[in-house]
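Entry: subunit A
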Amino acid sequence: MVIEFDNVSKFFGKRKILDSVSFRLEEGQILAILGPSGIGKTTLLRLAAGTVKPDSGQVRTDKQRFGFIFQEPRLLPWRTALANITLVLQNRGLSRDEQREIASTMLKRLGLQGFEQYYPAELSGGMRQRVSIARAFVIDPELALLDEPFTGLDIGLKISLRQMLLDLLTWHPCAMMYVTHEPQDAVLLADRAIVLEGKPGRIVASMDFERPRGERDQAYIQDQAAKLTSVLTATSLPVSS
Partner candidate 1 sequence: MSNFWNARKVLPFLWMATGVVAFTVVWQLMSNSYGPLLVATPSETMVAVTRLLTSPATLAAFARTLGRVLLALGLQIVSGVASGVLAGLYPWVEDLLRPVIDALVAVPPVALTLLVILMFGSGDYQVAATALALGFPLLYTGTVRAVRSVDRSMLEMFRAFRLPRTTQLLVGYLPATLYALIPSILLATGLTLRLVVMAEVMVGGGSGIGQSLSEARVHMATAEIFAWLLVMAATVLMIEGTLLYLVKSHLLKWQARR
Partner candidate 2 sequence: MRAFTGSRIKPYYLLGVVGMMLAWEFSAVSLPGIVPRLAAVGSSLLLLAQTGELWRQLGVSLQRSLTGLSFGAALGLLLGTAAGLWKPAYYFFKPLMGTLLSSPAVVVVMLAMVWFGVGSFMPVFVTALFTVPVMYVSVVEGMELVDAEVLEMAAVFRISRWALWWNIYLPALATAVLTGLAFAAGTAFRKTIMAELLGSNDGIGYAMAMTRFNLDVARLFAWVAICLCVGVVVQRLFVKPVASYLRKWRDVNSESGVVHE
């Protein structure tokens, strides 16, 4: 077991935003989280990472290394791409050279060789997000947390980054929670999808993709994505009316 949410509720001030959310994530499992914006999907990731605490219920995990990929790259502007990555390698008993070595290998893997000494301001949006992905995976995470990392990028970039993420998972297999609003994304990456809905948000649907990731063909993906879309539209109809 990687992480378990047990009846977790969360308030922002007086407003309840998450209501008794329960699920369990096993080793190597990838969970997609879908739902309308403002439903508390990001809060779910924060609860998992431990940066916020639940108001009731429990988040159980014995993991230490969480690789967070935020919606925006969140790089320190005054550090180079390489220095942004070595930053998270501190306190691991590594020498400076080892840190640099590991960080630049990771950058290479994401197609950023030659850009180690560039500052974030000098990189394109897609490159910055790749640095952010490298930062999350360089710590060899036990749980990767992705918060709509490809929103705002154009479709071509989105596809290539998604492929990069899949490749990365073969190098660094780990459990993952992936927040997205695109059913396609969910079917491509995840083993299971949960749908959050309502005010406060609770899990209204859950869907397992049984076929292994490597064997999902175009037809399967379209079929499952369509199912997921129908779940999403069905649940969101009462809210929008």
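Operating definition for what follows: a contact is a pair of C-beta atoms (placed from the backbone, for glycine too) under 8 Å apart; a residue touches a chain by one contact, two chains touch by 3 or more; residues count from 1.
Behind the choice of candidates: all candidates are chains of the complex that A comes from, given by their letters.
None of these values were measured; they are calculated from a predicted model.
A.B. asks: Spot the contact partner of subunit A in this complex among 1 or 2.
C.D. replies: In this complex, among candidates 1 or 2, subunit A touches 1.
A.B. asks: Give every residue of subunit A touching candidate 1 within the complex, in rising order.
C.D. replies: Listed in rising order, the residues of subunit A that touch candidate 1 are 46, 49, 51, 64-66, 68, 70, 72, 74, 76-80, 87-88, 90-91, 119-122, 135, 139, 145.
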